[in-house]
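Structure record follows, encoded as structure tokens.
The other protein chains are all here in position, but one chain of the complex has been omitted.
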Amino acid sequence: MDARIKLRNTKSILFKALIIFLAFVITLPLIVVLLYIIKMGVVQVNWSFLVHAPTPEGVAGGGIANALVGSLLMVGMSAIVAIPVGLLAGIYLSENPGTRLAYYTGLCVDILQGVPSIVVGIVIYFWIVKPFGFSAISGSIALAIMMLPIVVRSTEQTLLLLPDSLKEAALSLGVPYHRVIMKVIVPCGFAGILSGIILSIARIIGETAPLLFTALGNVYISTKVTGPMDSLPHLIYFYSKSPYQDQIDQAWGASFILLMFVLILNITTKLITRKWNIQL
Amino acid sequence: MEHTVVSASKFNAWFGDNHVVKDVSIKIEKNQCVAVMGPSGCGKTTFLRCINRMHELIPGATAKGSLKLYDDDVYNMNPIYVRYKIGMVFQRPNPFPNLSIYDNVIAGYKLNGLKMPKAELDRIVEKSLTSAALWNEVKDSLHKKGTFLSGGQQQRLCIARAIAMEPEVILFDEPTSALDPISTASVEQLFHELKENYTLIIVTHNMQQAARVSDKTAFFYVGELVEFDDTKQMFTAPKDTRTQNYITGRFS
Partner (left out) sequence: MSDKNKRLDLSYSQMKWETIFKRILIVMSVIMLLLVAGTLVTLIVKSMPTIKSLGIGYLWGKVWDPVNNVYGARPFLMGTLLTSFTAIIISTPFSYAVAIYLGEYNTKGWLSNLLKNTVELIAAVPSIIYGFWALFVLVPIVRSFEMKIGVTPYGVGAFSASLVLAVMIIPYAASLGTSLIRMVPSPLKEGAYALGATRFEVIRSVILPFTRSGLFAGILLSLGRALGETMAVTILIGNTSAIGNTFKDVFFGPGNTMASVIANEFSEADHDLYYSALIELGLVLFFVTVIINLIGKRIITKYTNK
């Protein structure tokens, strides 16, 4: 009897050890990747790197300003489109659960979330690039489509958590519905909505595939949104195939910058949810 | 002066197919404090929420019949205007958590985008908070958010918020059921003072409260208005057996 129990206990302990091992081992690849990127990339970053466009192939010097400006511009434009649409759709879903439109909209949001990013790129190619040419705008729209599901769902979930009494109090004061939503409900859900927005930005800032056939790339620093524009992920991809060492080096630097952006955005989100959730 | 502020005539309300308010007729006079009581599910809260047209905000909720504010049928009026004229205080205190105490009081103006001179707003805030017996307790923290207030204070803040709109009628939906006895007492004290300027209709689950604060009491039972009389009369010699049974505690 004793021996059997001892065996079972040992099995249990071994299992726990195995689980702990597997669970923590998985952090190693991440740590290795992060350290590598930081090590190889941080040495590349200097003022010139950040503000200059690339020099012709083989010529030393130059920087990634074209991609940096491009990324910031395109992400900004995506946000301008995706935030209002996503916010309002999310409001509809949280205010009208159970309607047929809400069901199908939710379904479509889930579908959009799962669509491979390359497919989004193809579709935007046909909708916008074919008629109007390669442009940063087309890239932004592709990115906006990828932002939407995250913004919609986080808005919906944040607002569903707010108590009904809030809406009732405002309505009973003779406040019209749109003001109740925009001046009471949305401000009260601000933290959740904002963190959803930041998360969606963190997601698209690293996306390459939708930009391959839309914004293309551009070796010049450009702010012309109706023409091709480079972006950090695209530059990294492009340089990864390059035979020139200095371009590969610059790709490390760009990876570092991109990684920093993503980390900062994610940490900001965590701080927001921690701070405001305690208060609420 | 005897002037009928709220009157209902054969008024009915439904939740979908559920007939919750049946042929209610009542006349409520100005500056009275009317208690509405009855067992759970008797339709008293539903009827109350019809008066300021909050009932219809629930999907599937309908109403039929005559329900008037003075001489105007509330259901023919603009609902936003109705709610401006008829204020409501809810069971759980619900001040806006993202607004300061000051902004909470004038929320009815602020949220509607009504621009008023600061002096005027200051005056309204002080007057409303004073009428709600809250001024002295918060006058030094007007610009803080109201989260540090006790339950009773928050409820009085909600009352101040309703008063700030200078409504004709203030509806109370079980306003003290979520409060401790001391806060309850402070709110009940308010009713005596408020009725000088407003007409109060208070739905309450608490018979003793109805007896304490109201001039007249309405007894609802299974959707019908069974009896409506002076409070003293109702509690000493009710006319209907059902009222009698309720008061003596046969059911609650």
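Here are some notes:
A and B are the chain letters, set down in written order, and residue numbers restart from 1 in every chain.
Going forward, contacts are C-beta pairs under 8 Å (C-beta built on N, C-alpha and C of every residue); 3 or more make two chains touch, one makes a residue touch a chain.
This structure is a prediction, so every number in the text was calculated from the model and none was measured.
When you scan A:I181, A:A215 or A:M229 for touch with the missing chain, the hit is A:I181.
Within the whole complex, the absent chain has one touching residue among A:A53, A:L73 or A:I205, and that is A:I205.
For subunit A, the residues touching the chain absent from view are 8-9, 11-12, 15-16, 18-27, 29-30, 32-34, 36-37, 84-85, 88-89, 91-93, 95-96, 101-102, 104-105, 107-120, 122-123, 125-127, 145, 148, 152, 174, 176-179, 181, 202, 205-209, 212-213, 233, 236-237, 240, 248, 251, 255, 258-259, 262-263, 266, 270. For subunit B, the residues touching the absent chain in the complete assembly are 78-81, 84, 112, 114.
Just so it is clear, only the chains that are shown with their structure count from here on.
Residues of subunit B that touch subunit A in their complex: 52, 54, 57, 80-85, 87-88, 90, 92, 94-98, 107-108, 111-113, 158, 161-162, 165.
Remark: subunit A residues 163, 165-166, 168-176, 179-180, 183-184, 187-188, 190, 280 touch subunit B in the complex.
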